[in-house]
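As you look at this complex, bear in mind that one protein chain is not there, while each of the others sits in place.
Letters are used for the chains, namely A and B, taken in the order the chains are written, and counting of residues starts over at 1 for each.
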Amino acid sequence: MKKKIIALFLFATLMLGLTACSEAEAEATKLVIAARGGSHVDAMNAVKEKFEQENNVTIEILGLEGADLKQKISLDSKNATASYDLIMADDPWMPELCEAEIFANLDELGVSGDEDFESASLNLGKYPYATGKLYALPFSGNVQLFFYNKEIFSSEGLDVPTSWEEVLSAAKEISETEGHIGYAVRGQQGNPIVSDFLPVYWAFGGSVFNDDWTAAFNNETGIDALNMYIELYNAGANYEKADIVSSVSEGSAGMSLGWPSWYISGENASAEYAPIPSKAYNSSMESSTGMIGNWMMGVTNNSVNKEIAAKFLTYITSSEIQKEMVNFGGVPTRKSVYLDEELIAKNKHFPIQLEALTNSVARPRTPKWSEVETILGAELSAALAGTKSVEDALAAAEVEINALMQ
Amino acid sequence: MKKQIVFHHIMTLPTILILAFLTLFPIIYTVYYSLTDFYYLSLASSTYIGLDNYIKILNDDIFRLSLRNTLKFMFFAVIIETFLGLVMALIIQNKKKRVAKIYRILFLLPTLLPPVTVALIWQMMLSNSRGVINQLLSYIGLGPYNWLQDVQLAMPSIILIDVWQWSPFAFLLIYAAIQTVPKTQYEAAMIDGASWGAKFIYITIPNISQAIFVVILLRTIDTFRLFDKVNILTKGGPANTTTTITQYIYQNGVNNLKVGYGSAVSILMVLMVLLLSSVYIKRAFGENNG
Partner (left out) sequence: MHNRYRLISKLTEHLIIIWTLFPIYWMVNIAIQSTRLENRVSLIPISLTWKNFQRLFVEEEFASAMMNSFIVTVVALSISLFIGLTCAYILARSRFKYPVKPLLLLWILLVRIIPPITFALPLYIQMNSYNLLQTKIPIIAAHVLLNVPLVIWVMMGFFKTIPRELEESAKVDGATEWQLFTKVMVPVVLPGIAAVAIFGFMMSWNEYLYGVIFVQSPGQFTVPLKLATLNSEQELIEWGKVASGGIVSMIPVTFFMIGMQKFLIQGLTAGSVKE
């Protein structure tokens, strides 16, 4: 028994020793990319070989879940030598990360944000937003669209709604049929409900903040929009993402907002799509709406391979490579890719998506956005659940957010 | 005599060394930064603000709510899990060897799954329109229920999932304890003509009381730390009904890298758990010093 224990312990120590040795240094330079796991990683892995060969580098891509990615790139930014040469960031993180000087200035590295990039996407990579220097390029161009079920619409004789008033009346009509719900709301507290509600609010002409960063939603516009949202819920149901997609696709729900990648893959779209209604009532003015949700990519400030990393960044966001990545689930950010005839044939939604990008709205550019989103998410959830009145919820959110922004 | 003392010290030395190496710095770090406004990404250095963090936390309605939620969750989860664990252990007691072996394996399966998988599978089962639970309920005319997004049902759903996942933990510890009860005690009782109930009350329970104790203590501590299910399934909602303390820490300290604030909440939480388990601790210390 004693011998067994000693043997086990020796074995354990041996294993420890073996596995403790770091990997041998590669001959060629190594670029490490910290990325959002899933299709982004797949797409990059599919197209990186050419660059690797031409430049004698090996490229390693670390795919992580969203919140983890943010944590890791934040932690690594304070290290003397970077573990990651290139990093991906969700666009709402840009203000916070730029303020912390995590990104290297791309202008100085010879990377240009040329005209072909969709401007709404490109602006996200500049700090300050839209006017400042370039710190990241848009890598993946996601934007919200409006989705509806064709069968329901044709059987009820409905037209594609162009205002939220129409959405509501359509929803009510659809709900009258047994087993159908009109509109699927994504009401989970936090990012889901905020992403689901803001397009409605924006279509009503509202904005989250005033120019001086005080809360701008506790007013008639905000109350109107939130009431509309709750009425949509009453003429429908509160589902989470998988349910929304399946019910709109199957035909048990009429309409919802969503990200294209939920419904569309290549040629196949499981539901019809349209731009998000951009006005509140038929008589209202149109406003930009549709939340833009791009993944940006930049070079880290503490990288030791900045030049090569910058070169890769140019490569991976080039028109040619973006076209290739579409085949692996990539989402373009360049106009030339969206307007490419061959690709449009295989991805019929591209023109509409480009239009949606042009008319999209970015989430407010503040480093404190994630905290703002938490507060809004909680209050909106309370209003939806009925534990607070619409007025109370918005008022409470205003107070908290103003306190936060000071 | 001296040899024994040396032996005793050698036996505890590895643990002390490892704990020292791995926990001293983090504990000091946490305590220190809880008294500052440290924001990890800040370009400026942090400033000392004394107990400001603590005061802010205690005044935060959401923190107080998260505390209530956590206590509620802890209370129900611990009681149900311990009880179920006991029932499961007793079920196997009366089985034949081979059958018992299979039962043991089956009962343990929920605990073996990765937490992410457990959360996602239950999310799918509980989903509003496509979930199999609602489907089954519809056959008997009930539902559909919006399990994870209804203000009344969200917390019970989380409790349900936790009970499913961790009752096997209680089961295994209690079962192992039952195994160490000397058979001769049962034999003697049988000779005396004791009923099943009497055997249970006077033999089984006293012998496994230590294990039940440990189960309650460990589950109390663990349920207080409930995080991943809430983070994946409800993000603390709806309307903050499932926001637990660790979720609060995550949102306010980890996610936005406000290390100062987050550290302060952690310390408050630790103090609270120590308070809750003080009964058990005193008992453990009391016995040990005997």
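Worth pointing out:
Keep in mind that, in the parts below, a contact is a pair of C-beta atoms (placed from the backbone, for glycine too) under 8 Å apart; a residue touches a chain by one contact, two chains touch by 3 or more.
Note that the coordinates shown come from a computational prediction; the quantities given were computed from them, not determined experimentally.
For the options A:Thr29, A:Asn55, A:Ser169 or A:Asn191, the residue in contact with the chain missing from this view is A:Asn191. When the whole complex is considered, the residue among B:Leu41, B:Ala77, B:Leu173 or B:Val230 that touches the unshown chain is B:Leu173. Among A:Glu250, A:Glu286, A:Glu355 or A:Glu391, only A:Glu250 touches the chain left out of the display.
Mapped onto chain A, contacts with the missing chain fall at residues 1-2, 5, 8-9, 11-12, 15-16, 19-23, 32, 37-39, 42, 60-66, 68, 71-72, 75, 79, 83, 142, 191, 241-242, 245-246, 249-250, 259, 261-262, 270, 293.
Contact residues of chain B toward the unshown chain are 3-5, 7-8, 11-12, 14-16, 18-19, 21-23, 25-27, 29-30, 40, 84, 87-88, 91, 101, 104-118, 120-122, 124-125, 130, 132, 135, 164, 168-169, 172-173, 175-177, 179-184, 207, 210-211, 213-214, 217-218, 221, 224-225, 227-228, 232, 246, 249-250, 253-254, 259, 262-263, 266, 269-270, 273-274, 277, 281, 284-285, 287-289.
The criterion applied here is as follows: only the chains that are shown with their structure count from here on.
Chain A and chain B have Cα centroids separated by 34 Å. Interface of chain B with chain A (complex): residues 40-43, 62, 123-124, 127-131, 146, 148-151, 234-240, 251-252, 254-257. Listed in rising order, the residues of chain A touching chain B in the complex are 67, 70-71, 74-75, 77-78, 96-97, 99-102, 187-192, 237-240, 242-243, 246-247, 252-253, 368, 370-371, 374, 377-378, 381-382, 384-388.
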